[in-house]
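Before anything else, here's the structure in question.
For this view, one protein chain was removed and the others were kept in their places.
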Amino acid sequence: METKKTREGRGVSEVSDERREVRPETGGAAPGGGSTLGMKIENLAAFYGSFRAVTDISMDIQANKVTALIGPSGCGKSTFIRCLNRMHEVIPGARAEGKVALGEQDIYAKNSDPVVIRRRVGMVFQKPNPFSKSIYDNVAWGAKINGFRGNVDELVERSLRQAALWDEVKDRLKESGFGLSGGQQQRLCIARTLAVEPEVILMDEPASALDPVSTQKIEDTMSELKKSYTVVIVTHNMQQAARISDYTGFFYIENMGDPGHLWEFDETEKIFSNPDRKETEDYVTGRFG
Amino acid sequence: MAQGTQVKKRGEGTEGPQFKANMSARYGLDRVFSVVVTLAALVGIVVLAVLLVDVTRDGSSMLSANFLTSFPSQIFPENGGIYPALVGSLWLLGLTFLISVPLGLGAAVYLEEYAEDTRINRLIEINISNLAGVPSIIYGLLGLGIFVQLLAPITGGGSVLSGALTLSLLILPVIIVATREALRAIPRAIREGGYALGATKWEVIRSHLLPMALPGALTGMILALSRAIGEAAPLLVVGVALYQTYATSGPLDGYMALPTQIYDWISRPQQIFQDSAAAGIVVVMVVLLVANSVAILLRNRFQRSS
Partner (left out) sequence: MAVETQGARSREGDWHRNSRARQARERIIKFLLTACAYVSIFTTIGIVVVLFEETLRFFLDVSIVEFLTTTRWAPQQGDFGVLPLVYGTLMATFIAIAVALPVGLLTAIYLSEYAPKRLRRWLKPALEILAGVPTVVYGYFALTFITPFFRDSVLPGIGSFNALAAGLIMGVMIIPTVASVSEDAIYAVPRSLREGAYALGATKRETATKIVVPAALSGIVAAVILGISRAIGETMIVTIAMGSQPNFGGSPTESMQAMTAYIVQVVGGETPRGSITFESIFAVGSALFLMTLALNLASYWFVRRFREIY
């Protein structure tokens, strides 16, 4: 079942040709493809106090691609993704070790400022978390605090359009963000993230709390986003991973209480059709998890 | 819906990044702000410390064992003391405890364990939260109208019993709220476990819920009772004596009280009475600090174990 759907997936057939080939479908739309950066992770481990939640993670996240992270619950996908913009350490007692490079810069280097890093590596959370502000201010706030010099109205409209929300909210920008439906709230959170113009967007199960229609809209948005951004998404939904991602990482824990590992990482089609490891195959074919 | 061509690219039409995040200015403000909030949190503590030092200094000349065991004196104020006020406050404390705790526990148990969400129960709830905000002097006027005047044949008019009844009504909302919170913290499973053994509602409440709720409720009760000890305004309205020649020995006797004695001294211009007031304040503050510390210790222990 899973593999069949995968073959039909549009996103996968693109990548399958050749890894080096640059965005065949975007043509010349993206100005000088180098506007976004990939990430390079080396030997990353994350802790909650003395508990080692994930360990030994090394992977390359390709620029302008969607990388999906899948795996059973509790194996550290969310913890890992939070290490990529230093959100992990916001939790009291939590810390990370290892190297995470954004382009050339190690975000865990001494002179790296987490606040600056988070502006450059945006994040969309599992549950929509709009601020108690108007729709407009929800989008504009992050840009304002980060010293945005351009036209804010334009920025808000552009961000909302990119998040496929503009048409639904353009007449009520001054209303509270709480008044939107769950799916709209999540797209608002995506727009808010886009408005600070990050290089990379991290998404932690962005559609898990949403209905199928909203999920579809979020997925549509994502395939647009990868034209201009590098996207990393954690998902429990394997069809979703297969449909939208170019690369897939499978996280796994061998024994209860052990830290999570990156068990296998490859092109999405390979992971879903012919993975190297048995646990990956069991998982993607739905035999457990 | 936004399709490929409609999506504008970052930086399109502009040169370079449009973000000038002035990190040093922002972090500067962050540091200033963290200092400001820390200082703000210290304001209350500092005032409390200055107050305690000031009062102790003013009252030190009057403080002695004699001060605790003597009657106040107009003629020889330097030999005067707070004995009848202390006795009166202890009477008030004891009677208020006996009246308010059973009433408060009963009301809390009813609201938490028996009451279904009917209109009358919602009314009781709003009513209690509102009563908690009624000024204490209004309770004084209530006590004056009901206990001192209307029920004079029973309460003996301006007796220590009338005073205690008034203070009981005053602190009842605090006790009810604290007890309800303690009851609410008990898991459902405890109740269901009891019922599953064939216990009646009251049996479950008496042998499981009340003992478990007690530490939390006790904290609220101590805080409420210490508030009662410190109240002056309602007592002034319900006829506390500002001077009497005997110490209270029964619930229908007249009475003096510490805070009203202090008030009486403060309102006299001579320095010796001001010093007496300060000495009286030291006595009250010691009593309250002990009571509050006990309450805090109880709560911290209770929170740790649960």
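The letters A and B name the chains in turn, as written, and every chain counts its residues from 1.
Note that in this section a residue touches a chain if its C-beta (ideal position, glycine included) is under 8 Å from a C-beta of that chain, and two chains touch if they have at least 3 such contacts.
Since this is a predicted model, take the numbers as computed values, not measurements.
J.: Tell me which residue among B:68, B:98, B:123 or B:185 touches the hidden chain in the full complex.
T.: B:123
J.: Which residue among B:63, B:137, B:212 or B:252 touches the omitted chain?
T.: Hidden-chain contact among the options goes to B:137.
J.: Consider the whole complex, including the chain that is not shown, and state which of B:214, B:247, B:272 or B:288 touches that chain.
T.: Checking each option in B:214, B:247, B:272 or B:288, the one touching the absent chain turns out to be B:288.
J.: Just name the one of B:30, B:78 or B:192 that touches the chain not displayed here.
T.: The single option touching the absent chain is B:30.
J.: Spell out the interface residues on chain A facing the chain that's missing from view.
T.: 85, 87, 90, 92, 115-120, 122-123, 125, 127, 129-133, 141-142, 145-146, 178, 189, 192-193, 196
J.: Touching the hidden chain in the full complex, which residues of chain B are there? Just list them.
T.: These residues touch the chain not displayed: 21, 26-27, 29-30, 33-34, 36-38, 40-41, 43-45, 47-48, 50-51, 54-55, 58, 102-107, 109-111, 114-115, 121, 123-124, 126-131, 133-142, 144-146, 169, 172-173, 176, 200-202, 223, 226-227, 229-233, 236-237, 242, 259-260, 262-263, 266-267, 274, 277-278, 281, 284-285, 288-289, 292, 296, 299-300.
As a working rule, only the chains that are shown with their structure count from here on.
J.: So the centre of each chain is just the mean of its C-alpha atoms; given that, what is the distance between chain A and chain B in Å?
T.: 51
J.: Under the stated contact criterion, what part of chain B meets chain A in this complex?
T.: For chain B paired with chain A, touching residues are 1-12, 14, 17-23, 26.
J.: Which part of chain A faces chain B closely enough to touch in the complex?
T.: Residue positions touching the partner: 25-26, 29-31, 35, 113, 115-116, 119, 143, 145-150, 158, 161-162, 164, 166-167, 196-197, 220, 224, 227-228.
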